[in-house]
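All protein chains of the complex are present and in place, except for one that has been dropped.
What follows is chain A.
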Amino acid sequence: MKLIFLIFLILLVFIPNTLAHQPVMDMAPRWEEGYGFQVRSEYSKVHKQINKDKSVSTDPKQVQKVHRTWLEGVYTFKRWLRTSFKIPYISKEKTILENGVYAKKTGKGLGDLTLGLLLKNYTNLGSKTWNWAITPSFRLPTGNTSGNFAVSDGSFDMGVSFSTSIETEYIFQFYDLFFWKNGRGKKGANEGDVIGLDINVGIHPYHQNLNNRGVFLLLDMSLRHQNQGQQIGNVTGGTKLFIGPIIMFYQRNWMYRLEYSLAVYEKSYGTQFSRGNKLSLGAGVTF
């Protein structure tokens, strides 16, 4: 137990964050014909602009606000085969200084639909369970490409992730190495490909058997690198590291999560807004 605690502390300090590639929760629904939905709402507001790893502006009149609300779903055919989808509704705006004048740019609407096929292999050993998975994914250009700060670049993208998660009564760990090949979009958009590593490690400190109620405390770490590219109206790409805590409460088949993600390290190609810190609230249910 001391060893596990030590490892947890080391991971907490030295390793970079997770993202819900897997709706609801990586381990659920693992039952046949199970399905679930999750709604997550994320918000970030940032004034800081960076070029490479240097801050180049913190002008309070220049700002970027992004609000994404995700609808995610999953269906389990067999324990080893799941399909998932996620689609965001995005509302975003930014005010930047262009030719000496503050210009406001906005975009809103449905974003791109991501479909995934999860091939999982579970092993249950005594008081532990673990699985590994290969997940090919596709991102369809369903998003709104209009506006001067469009929510989608209109490209067809393909991704694959290799993940594993390990769980005991007290400890939860999730590791996901993923790659996205981003296609050419509209209006000259051509975002760079992305490689990333997401890690969730945490503890399950409270659980009540009779009410099926419990809490997970996790640390979400996300390291990603995107090749230099072009979104509609701005340069994209760079290396980023986000870290933040997640608290998750569940009761029976309902789950609620609160996340806060800090931009710990960012190095960009060209001048871009920092992603900044992000607050995320979510609720999910499985059947």
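Following the convention adopted for this analysis, a residue touches a chain if its C-beta (ideal position, glycine included) is under 8 Å from a C-beta of that chain, and two chains touch if they have at least 3 such contacts; residues count from 1.
The criterion applied here is as follows: contacts and distances are computed from a predicted model.
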| item | value |
| --- | --- |
| Chain excluded from display, named as in UniProt, from "Succinate dehydrogenase/fumarate reductase iron-sulfur subunit", "Fe-S cluster assembly ATPase SufC", "PEGA domain-containing protein" or "HMA domain-containing protein" | "HMA domain-containing protein" |
| Hidden-chain contact residue, picked from the options A:167, A:198 or A:220 | A:167 |
| Touching residues (missing chain, whole complex) on chain A | 3-4, 7, 10-11, 15, 25, 27-34, 79, 122-130, 166-169, 172-173, 204, 207, 209-212, 214, 250, 252-253, 255, 286 |
